[in-house]
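Written out below as C-alpha cells is the structure these notes cover.
All protein chains of the complex are present and in place, except for one that has been dropped.
Then we have subunit A:
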C-alpha cells in the first residue's frame, strides 16, 4: 500500500509523535495548556467534562463548558471506554490518517492540475514551458505534502495537545479528498459533519456546487447545482434533527455551539484577532462588530473569489479553507496546520510570491515570541496583553500576506502561461504587470 518514501515519511511522523506524547511529559503539559493549541472549542479537558455530565444525565450544554455537538459527544463517549493511555494512541492514529488523506488529496489536486494543463496545452504560449507542470513535479510535491504533514510542528503540537481539532481536520481533509475525487454523497456528508461542528466550513459548499454541477463536457447545469444544494440543505437539517434527538429533544446545543462560535462570548487569548478586539470594545457596539467580523470571514471573500476562480475549484477550496482558518472566531495552530500542510502543492507558484522572506520571518518571529510574551504577561507580570496580541497580529498579517501573495502568483502564472513570458522593455527596465 505504501511505497518506500511514503513509509519512511510515515515512520518519521510516527516516531516524532510517540516521542512527544509518551516521553516528553513537560512538553506535553505545555501543549495541553497553551492557548495557541487549545481553544474552548476543541479542548479535550472540556470534552471529558461533557462526557461525565452526559453520564450523570446532566445536560452538558448548560453553562459554558462543552461546545461539541451531541453527535460528536456521543462518539467521544464511545471512544472514552479506552482509558487514558490509549486515547493518546487514538489521537496519533487519527492524526496520521488525516495526514494520509491530505497526501491523497494533494495527489489528486496535482493530477487534476496536470490533466487540465494537458487539455489546454493548445492555448498556451510555447516559451512559457518553464512554468508548466511536469509528471515528476506531481510525485515530488505530493511527497513534500506528506513530509510537511508529518513533521509540521503545528500538527504535532495539536496531536500532542489532544485537541479535538485533530478530528475536525480529519473530517475537513476527507471533505477535500472526496471533493477532488468527485464523490458527491461522501463529500456532502463529511462537509455537513464538519460544518455542524465548527460552522465555518459551510462556505465550502460553494466550490462544491461548482465542482459537482459540471457534466462530462465541462458545462455547468443550474439544475444539478440546485439539486446538490437541496441535498446539502437536507443533510444539514437531518443532522440538526439527529443532534436534537440525541440531546434528549432539546435545542440547547444550538446556543452552546453556534451562538458560542458566532457571538464570541469567550475571550480566552488565542492566536486570532477576535478576543482582543472585543475586550477593548464598548458593549453597545458589539453586535455591529460581531456581524462585521463574521461577514468578513464568511461572505466578503466568498463571491469575488468564486467568480474569479470559477474554473479552478481546487485552488478556490483551499483558499476558502485558509481564509476561515485564519479569521475564524477561535482559531488555533491546528487550523493553520490544516492549510499550511497543502502549501507544497503550490510550489510552482513560489517564483511569483513577492514577500517570501518577510512572510517566513514574520511567521517565525510570531511563533517564537507568542509563548515568550505569554510568559512575560501571565507568569513574570512584566508585560501585558498588548505584547501577546502584537504577536498574534503579526501571525495573522503574515498569513494574509501569504494568501494574497499566492492568489496574485496564481493569477500571474495563468496570465504568463497564456500570453508568454516576454515583457516589453520600457525605458530600459521591464514593464510592470498589474493585477489582472
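Criterion: contacts are C-beta pairs under 8 Å (C-beta built on N, C-alpha and C of every residue); 3 or more make two chains touch, one makes a residue touch a chain; residues count from 1.
Convention: contacts and distances are computed from a predicted model.
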{"item": "Identity of the absent chain, which is to be given by its UniProt protein name, from \"serine C-palmitoyltransferase\", \"Aspartate aminotransferase\", \"Glycosylphosphatidylinositol anchor attachment 1 protein\" or \"AP complex subunit sigma\"", "value": "\"Glycosylphosphatidylinositol anchor attachment 1 protein\""}
{"item": "Selected from A:185, A:299 or A:351 as touching the chain missing from the view", "value": "A:351"}
{"item": "Footprint left on subunit A by the chain that the document does not show", "value": "127, 130, 351-358, 361, 364-365, 368-369, 372-373, 375-376, 379-383, 409, 412, 416, 421-425, 430-431"}
